[in-house]
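For reference, the structure discussed in these notes is given below.
The complex is shown incomplete by one protein chain, all other protein chains being positioned as in the whole.
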Amino acid sequence: MPMDAVEATASSRGGVPLAELVQALGGQLEGCAARRVQRLAALADADEHGLSFVAHPRYQAQLQASRAGAVIASPALAPQVLQRPDPPPGGWAAWVVPDPYATFAAVTRWWRAHVQPRPAWRGVHPSAWIDPGARVDAEAHVGPFAVIEAGATVEAGAEIGAHAHVQARAHVGPGTRLGAHVVLGYDCRIGARGIVHGGTVIGADGFGFAPVPHEGGRRWDKIEQLGAVRIGDDVEIGANCCIDRGALGDTVLEDGVKLDNLIQIGHNVRVGRHTAMAGCVGIAGSARIGAFCTLGGGAIVLGHLELADHVHISAASVVMRSILQPGQYSGIFPIDDNRAWEKNAATLRQLHALRERLKVLERRTAP
Amino acid sequence: MPMDAVEATASSRGGVPLAELVQALGGQLEGCAARRVQRLAALADADEHGLSFVAHPRYQAQLQASRAGAVIASPALAPQVLQRPDPPPGGWAAWVVPDPYATFAAVTRWWRAHVQPRPAWRGVHPSAWIDPGARVDAEAHVGPFAVIEAGATVEAGAEIGAHAHVQARAHVGPGTRLGAHVVLGYDCRIGARGIVHGGTVIGADGFGFAPVPHEGGRRWDKIEQLGAVRIGDDVEIGANCCIDRGALGDTVLEDGVKLDNLIQIGHNVRVGRHTAMAGCVGIAGSARIGAFCTLGGGAIVLGHLELADHVHISAASVVMRSILQPGQYSGIFPIDDNRAWEKNAATLRQLHALRERLKVLERRTAP
Partner (left out) sequence: MPMDAVEATASSRGGVPLAELVQALGGQLEGCAARRVQRLAALADADEHGLSFVAHPRYQAQLQASRAGAVIASPALAPQVLQRPDPPPGGWAAWVVPDPYATFAAVTRWWRAHVQPRPAWRGVHPSAWIDPGARVDAEAHVGPFAVIEAGATVEAGAEIGAHAHVQARAHVGPGTRLGAHVVLGYDCRIGARGIVHGGTVIGADGFGFAPVPHEGGRRWDKIEQLGAVRIGDDVEIGANCCIDRGALGDTVLEDGVKLDNLIQIGHNVRVGRHTAMAGCVGIAGSARIGAFCTLGGGAIVLGHLELADHVHISAASVVMRSILQPGQYSGIFPIDDNRAWEKNAATLRQLHALRERLKVLERRTAP
């Protein structure tokens, strides 16, 4: 059934019964038990047909002002959901769960599965080019103009997007989706239930060259990159990222890693399980990032460094030495109006000299 | 007519009469009225057959040294154009206008339209795959191996580049051009007269996950991204950018926004009209950028922040708090030779302690 029809149906019947959601995903329904949900929305945007969530007491003011007919809330905040002024006919509804944010995430997945399905190719598009030596499961899906080369394997439930390119001997695990224009390089592997968004290139050559004296300077002689990329299960990679193949061994992303867009992962990097990186991060070659880490947008990690598990790097910070203790680390020049910045930046260039002058003063005035 | 022939013709007839350009685009022609223009060029590169421009008095020295046969100039600078030494046969020409830079921009567009046309597909290439449920205007152009899915609409004069991918129910406004390999995600919309350069991905999933306790740390459970991207009229987006779809509502680029290459726009961001961003900028989720702003290359804006209208962020600066007053803001560590930087950076890590030592001294020496 085409998707527009599904939406029309859902809308014409007045939305999904909230009780159906609660039954499917767990928790207690308090207040108006007959409420129906027509859309998911943030507290500020929702009307009485909307389902929203409140994850932290600091959002109490937004909750008070919200017209969301139903709100996912913790036991502590549920009374405030129900006691908002000026209730709609039938009253407010609270969906009480221990972790409202996690439940809201589950609702979005239920919604995607049942109400607002993602458009997707089913089966193999006739324009795709699949080498006879590739093995594509009968339950896999391949979009228009996709290319799958000899020796590649695509498992059941996998989706290969339009113009995507699975190179020789690469492996796509079950249920994994490669977006439009994704390149999965030869010999590279991705596990089960992964998502790779459009334009990402996995398995390009790492940046490896040997300097050789040349014309008063040096040229760079190529080091062939003989490794590959191995990606675990449940990994999501954003759009237009680059995950380079290893020089000798492999570049590795462990299970559950989540990468945002435009991220660069150099050759032979290893990223530990369930580590997440925001957009525009760059990890130089041979760095080892621990498990359960987070890197803010635009952060840079230099090559051959190590980050322990549970290390958190603030946005735009540059990691220049290994960090072996868990914690939050930052290195950001504070933004200021340009005039103030100019003065402070100019002074910063004399900072060491200022310290020396301070030492002189300390000696001179020593009591 | 193939383009080489056009160029040859223009060249053989000795270029375009300057008077024709002035008549088409406005302004006064002073000096040699018979001058012809064979090429557009910077002051330093132009010869007597070249047309150049001078936009500011600070370029007077370059103007004096320039051999450009014709120069677009303000009334104030026009005399200097004409009085340069050693004029070519017929003399120098000045094209006098109130805003030479804007007129030069108009000349480049005239040149593109009449002398040096951009190669482009006309009509629908036979290799393109267009779903029967898509609506492609008879006056639209579709390149080889492009894919247009069910429910998509492509308006008159639009150009869909080679390998571009217009997903289900997406909309391409009249006269808008999607470059090679561009992805316009399902339900996303771009207005009239837009340009999107090669490899840009519009409508990949935003980076949204809920943390769930797992194995001594936490895993990240996906939040389906149920919104889309809405782009106004006259928007230009560079190559290999990423504009993510919203989580619940939409990500929005208003009319006249200009983005350079490799820019990341997170989910639910709103960028105000006529704001421009240079290459490698990253805007994290739910940030709201005002109208008429500029962001220098590599600048980062953290999530959920607000920038007022007319805010200008210097290159590589990190916006960590909302900026509600117009102005120029910066936060850049000043570059220095490595030895000086090392000393100053080391001292910076003791800066707060230095301030405390200074306070002690101030108390000790208080008059």
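In this document, chain identifiers A and B correspond to the written order of the chains, with residue numbering beginning at 1 in each.
Basically, a residue touches a chain if its C-beta (ideal position, glycine included) is under 8 Å from a C-beta of that chain, and two chains touch if they have at least 3 such contacts.
Not measured: the values here are computed from a predicted model.
Contact with the undisplayed chain is limited, among B:Pro17, B:Pro174 or B:Gly297, to B:Gly297.
Within the entire complex, the positions of chain B that touch the omitted partner chain are 2-4, 40-42, 45, 99, 101-102, 104-106, 108-109, 111-112, 116, 118-119, 125, 127, 143-145, 162-163, 179-181, 195, 197-199, 234, 236, 238-240, 256, 258, 260-262, 273-274, 276, 278-280, 291-292, 296-298, 309-310, 315-316, 332-338, 341-342, 345-346, 348-352, 354-355, 358, 361-362, 365, 367.
Residue-level contact of chain A with the missing chain is found at 129, 145, 147, 149-151, 163, 165, 167-169, 181, 183, 185-186, 199, 201, 204-205, 207-212, 214-226, 240-242, 244, 247-249, 262, 264, 266, 280, 282, 284, 298, 300, 302, 313-314, 317-321, 323, 327-334, 336, 340, 343-344, 346-348, 350-351, 354, 357-358, 361, 364-365.
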